[in-house]
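Below is one structure. I have some questions about it.
A protein chain is absent from this complex, but the other protein chains hold their places.
Then we have subunit A:
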Amino acid sequence: MALPQSAYAAREFLAVIGDEHVTDPPDSQKNYLVVDQKTEVSTIEGAFDAFTKQRKDIAIVLINQHIADKIRGTVDGFGEAFPAVLEIPSKDHPYDPEKDSVMKRVRKLFGE
């Protein structure tokens, strides 16, 4: 059963998990995570869980595809309606539709 609009009214922010070339300026409660070579996978997973499950004010989560690959299981397993999770390319890693979780769902639906 679809939730009423009031359930989504608080979701208005964009969250970003990316490298230093992607992240936006912060809000009062940080809605971003800068990932570099030293960032651990557990930190990335923690940020993803925080933006998708714990915080109720995030509407869209942008994540660099090469960072999403590090937590691929968690990203592919996320099936909630909101927030929307969008994989984006980074400066040094172009977009690959083969790895995109959205395109994987499409192939699964077509029975590939």
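Throughout what follows, contacts are C-beta pairs under 8 Å (C-beta built on N, C-alpha and C of every residue); 3 or more make two chains touch, one makes a residue touch a chain; residues count from 1.
The rule we apply is simple: contacts and distances are computed from a predicted model.
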| item | value |
| --- | --- |
| UniProt protein name of the chain not shown, from "Translation initiation factor eIF2B subunit beta", "Vacuolar ATPase assembly protein VMA22", "Alkylglycerone-phosphate synthase" or "Exosome complex exonuclease RRP46 homolog" | "Vacuolar ATPase assembly protein VMA22" |
| Touching residues on subunit A - with respect to the absent chain | 2, 5, 8-9, 11-14, 20-21, 23, 25-28, 31, 34, 59-60, 62, 81-82, 84-86, 88-89, 91, 94-95, 97, 102, 105-106, 109 |
